[in-house]
Each structure stands twice: as structure tokens, then as C-alpha cells.
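Every protein chain except one is present and positioned as in the full complex.
Order of writing sets the chain letters: A and B. Residues in each chain are counted from 1.
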Amino acid sequence: MSRRLVNGLLGLGAVSALTGLMGTALAYLWPMAGGAAGSTRLVGREGPLLATALGDDEGLVARSSEGKILVVRKGDELIGLEATCTHLGCTVAWNAASQQVECPCHGARYNLRGEVLRGPARDPLGRIELSADEAGISVVRRLDS
Amino acid sequence: MAHHPGRLFGNQRRVLLAAILCLGVATTPVISQQVDLEEVMCTLCHFEQGDAFATSIHYKRGLLLCNDCHGGLPFEADTEIAKAPGTGFIGRPARGDIAALCGSCHSGPAQFFVQGPHREWHNEANPTCISCHSNHAVVDATLDLIDESCSKCHEIGTPALAWGTDLAAALRGAKGDLDHTATILDSLIAADRSLRHAMPLLETATSSLREADPRSHALDQALMNKTFDLFRQDLTAVEQAIADHAETRERRRWIVYPVWGFIVVNVLLMWVKRRQLK
Partner (left out) sequence: MRSPVRQLWRWLDDRLNLEPLRNALSENLRKPVPIHVNWLFTLGSVLIALLTVQLLTGLLLMVYYKPSAQEAYGSIELITNEVPMGWFVRSLHNWGSHLIVIIALLHMVRVIIYGGYKRPREVTWIIGVLLLAVILGFGFTGYLLPWDQVAYWGTVVATEAPASIPVVGPLTQQFMIGGTEVADPTLGRFYVVHVFLLPLVLLGLMGLHLILIRYQGISSLKRTDEEEPTAEEISGEGGKPFVPYHALKDLTSVYLALGVLVTLALVFQAHIGDPADSLVTPVGIKPEWYFLPAYQLLKYVPEVVGVQVPPLFLLLLLALPLVIDTSPERHPRRRVGVLAGSLVVALVVLMLGILGHLSETTQTFMGTSYHFDLLGWPHLVADGTATVEVM
């Protein structure tokens, strides 16, 4: 065998071994699905979020399989919006005094239909249909296209 | 002394008896001691029944005394007082009351029994609970009971008897399979804890099979098939988890061959290279 060939093959061997090792490390470090991502039920800080936890005109953020969701009670209705501001990703909150969904980071404002009232956000918040029973509030589906 | 309240009022004796009976049974496990039958006055005259009762699980676990089914005052020596009207004494329970009486604690089996072919208590040919389970010498129900009981009334060669035999065999087979899988799982978990995730699956299968016991009293083939199907599904899930685990292990071990192939090739290459350097 020519020296070049042997050198080449050895080099290839070393590279593939290193690639194998790096591949293992990469797979190992690959981000895993975490937290309460599995359930369509909304989970708050202390467990499943019950409809009774919200008074009229009150809002709370909880986790679900659809990500963080802002739930606002208006009378008997529960309104669900994506709680992640479309500007830079902070978590929004409901302000009953101003009757607006507000982002504390850069002042973006939305209404209860998710529409942007004031920037710097440009895209609306996704709307989520919710249903409630004694066990808690669940995500039915995303509204909008 | 264990307390066995058995006071009855008026016509709703069955309901109240049932309620109090269940309450009594519910509390007696806390104080479940056997009462010395010598002190139970009923057995002075009714000694045959007393002897039979002494062998029963109801007596040995301190669950029931005579008055829990028959009413009256069991520790009262004077028979007039013991069986006085106000004591709730009913003597021998009416045939039609038996399923409800036993069912006041054993609600599952009783509820299914009264749906089955034996429910017509007017018909003296039909069994009641005590026909198979005995009235006084009640022991822990086993599958052997099915083999013994059906043939008391059904002739050999009849479809009814065959159905009973098949049912017992099916239950026996199912229990055997469950125990077998449970044993395998236990020994595998002892070696490798990661299989513990299969334990909840095993519990699901166990409770599925437990459903079969009360349901079998309905003697309904369709119902039993459904029950067994569900059980088989659950058991398969456990077996699948075990198989997946073994397969994963095998697959991982198999990687050893290409690894050594790679190493041998490289070792040879390096040997060649060293020779070239000379």
C-alpha cells in the first residue's frame, strides 16, 4: 500500500472516531422537551389551574402543551391568548385597569383579541380556545389560521 | 369484645341492616379479633351452624357474627330477649333478600349476579349466593369453587356446565399469565431498575383482571370476553415494555462488532505504517 493511502486511511479513521465522539456528545446535549409540555391542561405555579382561581376581569399565566397561555375571565367567559410577546419574547400580563394585555419589557399593548394596540410588537398574539371543568382549564385548540 | 351493632327499625330493615352491616364491617378491620364462639349464645342451640361458621373467613377475621345477617342479640342467653321484636331478629333471611344481604358488602358480585341467568330467585332451581358460597362456612372464594359449584345442578355434557368449566379455565389461565409476567418483571427489575417504568403498566393489568371476579357472576360470555380482552391488552403492554427493553439492550450490544471492526482495521493500518517507516 502506498504511504499516501495509509496516511489517508489513518487520517480518515481518526476523523471518523472523533466524529463519532462528537456525535454522541451532540445527541446527549440535544435539547429535550421539558416541563409540563405534555398536557393540554393548564398548569399554574401550584398545580392545575382551576377556573375558580380567576375572579371577573382577572388574568393569570399558566403553562400547557401550547406553551405559556394568558387566561382572562370576562364574566363567564374564559379568554385564552399566547402569553409570549411577539416582540422579543417576554411574558405579557392582563391589566384590568387599562383593560389591555401589557408587556412589561418594552411597552407593547394588545387587546383581548390579541390584536396589537401599541408597538414595538408587530404581530398579534395567538388566540387559544379554552374549556373548563371541575378538574381545571384545558386547551381545546388554537384559533386563527 | 368486638362490637356488632345489629339494631333494625321497621320495614326498612334490609336497607338499614345493610348500612349498619357495612359500617360494622368497615370498622371491624381496625378491631378485628375473633370473638370466642363459646360466648355467642346462638350457638348453644344452633351448634351445627356455629361449627360451620367457625370455619368461615367471616368469623376468623372478626368480620361478622350471627346478628349481622340474622339480627337479634348474640350474647343474650335468654332466647326471648335475644330474639325479641325490637332486636331486628329476622331468623332465616328470605330467598329474595339473600343477594341484597350479601351484596351490602360484596356489591360487585351481587350487582352482576342479579343481571345473570340465575337472577330469578322465585325459581327454586336457581342458586342464590349461598348455594355456591355457603351460608355459614364461607371461605375465601377461589376458582376451584366454580368447578365444584356448577356441577351441583348442571349435568355433565350440558353447555351450561361446559361454559362454567371454560370460564374457570379462562380465569385460571389469565391469573397464571399475570403472575408469570409479574415474576419475570420483578426479577428483571432486580437486575436493572430502569424497567421500573413498566410497574404502573403491570398494576393496570392487575386491576383489569380483578374486574373479572365480580363480573363473572353475571355469567355473560360477551361481558367476560370484553373483560378478558381489556386485560390481555394491558398485559401485552407490560410484555411489550419488557420486550422493548430487551431489544434495546441487544441492539446496543450489537454495536460492539462494528466498533471492533473499525479498531482492527486501524490497528492493522498503523502496523503497516510502522513497517513502511523502517
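Heads up, the rule we're going with is that a contact is a pair of C-beta atoms (placed from the backbone, for glycine too) under 8 Å apart; a residue touches a chain by one contact, two chains touch by 3 or more.
Model, not experiment: these values are computed from the prediction.
A.B. asks: For chain A, which residues lie in contact with the unshown chain of the complex?
C.D. replies: Residue positions of chain A that touch the missing chain: 21, 24-25, 27-30, 32.
A.B. asks: Can you list where chain B touches the absent chain?
C.D. replies: 191-194, 197, 249, 252-253, 255-256, 259-260, 263, 266-267, 270-271, 273-274, 277
One rule holds for everything that comes next: only the chains that are shown with their structure count from here on.
A.B. asks: Between chain A and chain B, what's the gap in Å when you average each chain's C-alpha atoms?
C.D. replies: 47
A.B. asks: Inside the complex, what are the residues of chain A that reach chain B?
C.D. replies: My answer: residues 1, 3, 6-7, 9-10, 13, 16-17.
A.B. asks: Enumerate the contact residues on chain B facing chain A in the complex.
C.D. replies: Spelled out, the residues of chain B in touch with chain A are 262, 265-266, 269-270, 272-273, 276.
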